[in-house]
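I am attaching a structure below and will ask some questions about it afterwards.
All protein chains but one are shown at their positions in the complex.
Showing subunit A:
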């Protein structure tokens, strides 16, 4: 693991720099700490920061960029004749990478010498068998151009890693040298260190932005790829969802959106009344003892992982509903996995979400308004319905919208509880599927990322991201716009 070693060496240099910088500052002042501008440890920290931060920053950037550059260079070298009918350049490149990794592994395990890995020829050696012997399975026999490209790939990657090691170490050593030269008793070490730390803090804060950019870019690029292979109109307005990896899939999103909204509506129909009434009771009626017991108990429901709810839907609620509504009962349910199953369990999951949000909002309504209403002779329930709830309404609507966005984005419950068939039906006891469930089923398994059947997951993800983001922004907007200020 050369990268790990490189990181460790950089840190060791940083530690060494700390000691040297501190000693040099003290030495320059003749051991008299009062002659220094800053405390001695600041001089040391200054050296460490200048050694470690630029070197690690460069290392990170290099690791991100190198595979892209190497890929592009090797891919440009591949002759068009190497790309046979029915494959694409990307697929051939992934083969090339696999072969290169296999060669690396063979060398690491001693099954091949460095020279052999560099000079081996597909014309004379069965590379597939040689690599199979070290546990690298290749799909087809290795052709000469692929092997040649893989060897070029290894060489360029090797040169790149070597250059990276050299440049990073040089930068670290340069950092030590430069900062040591600048270390004099009059050097304003503390100010420099504090500015440096400030930049580190700013960088940490921008990771949130980088994450968002990463999400948007990874969704957008793959979605564009998808729409090149599959018409956008058919995706957004198609009413059939039947992917087949052999080709000829119909990938209409409407049945998935319908399933998503149907399940979410059932979930909200369960969670909003229960959650809201629970919040009202706990904040307006319950004695402190009841509240101290019931509120955390209901919130336990929020801490339970969604996989647990999924299993509960699949193995407990589904069979229970089937017993009542199935062939032996009402006779409108075919199997345990259905919209009702998933919606009911998701509703249970959302109860604490609705109740704790509404609880906060109801408690924010000032006591004087309640007192006024009670003083005029209203009963408590009249106060709640006609004074407290109208005042808290925007907040509650916001809470419901947030719960809806939760329901739309929920995955595990629908993967396990809602079934896999994409239906456009009104019967809540029928199996349907959702956007999230299909993202999971299209991206797990060994599908290559070049087919529309796998890329559609990114378009689904994009749709999901836009919908949930829109709901959240809208919820915050409502809360802000209609919030009454009681001061």
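Before moving on, here are some points about what is shown:
Note that in this section contacts are C-beta pairs under 8 Å (C-beta built on N, C-alpha and C of every residue); 3 or more make two chains touch, one makes a residue touch a chain; residues count from 1.
Following the convention adopted for this analysis, contacts and distances are computed from a predicted model.
Of the names listed as "Phosphate transport system permease protein PstA", "Xanthine dehydrogenase family protein molybdopterin-binding subunit", "Cytochrome aa3 quinol oxidase subunit 3" or "PepSY domain-containing protein", the one that matches the UniProt record for the absent chain is "Phosphate transport system permease protein PstA". Among the residues A:23, A:380 or A:483, only A:380 touches the chain that is left out of the figure. Residue in contact with the omitted chain (choice from A:27, A:273 or A:366): A:273. The omitted chain makes contact with just one of the residues A:36, A:400 or A:439: A:439. Checked against the hidden chain, the listed residues A:201, A:232, A:269 or A:364 yield one contact partner: A:201.
Within the set A:64, A:181 or A:426, the residue that contacts the chain not displayed is A:64. Although one chain is not drawn, its touching partners on subunit A can still be listed: residues 1, 4, 63-64, 67-68, 97, 190, 194, 197-198, 200-202, 204-209, 211-212, 214-215, 218-219, 221-222, 273-278, 280-282, 284-286, 294, 297-298, 300-301, 303-312, 314-316, 348, 351-352, 355, 376-382, 384-387, 390, 402, 405-406, 408-412, 415-416, 436, 439-440, 443-444, 449, 457-458, 461, 464-465, 468-469, 472-473, 476.
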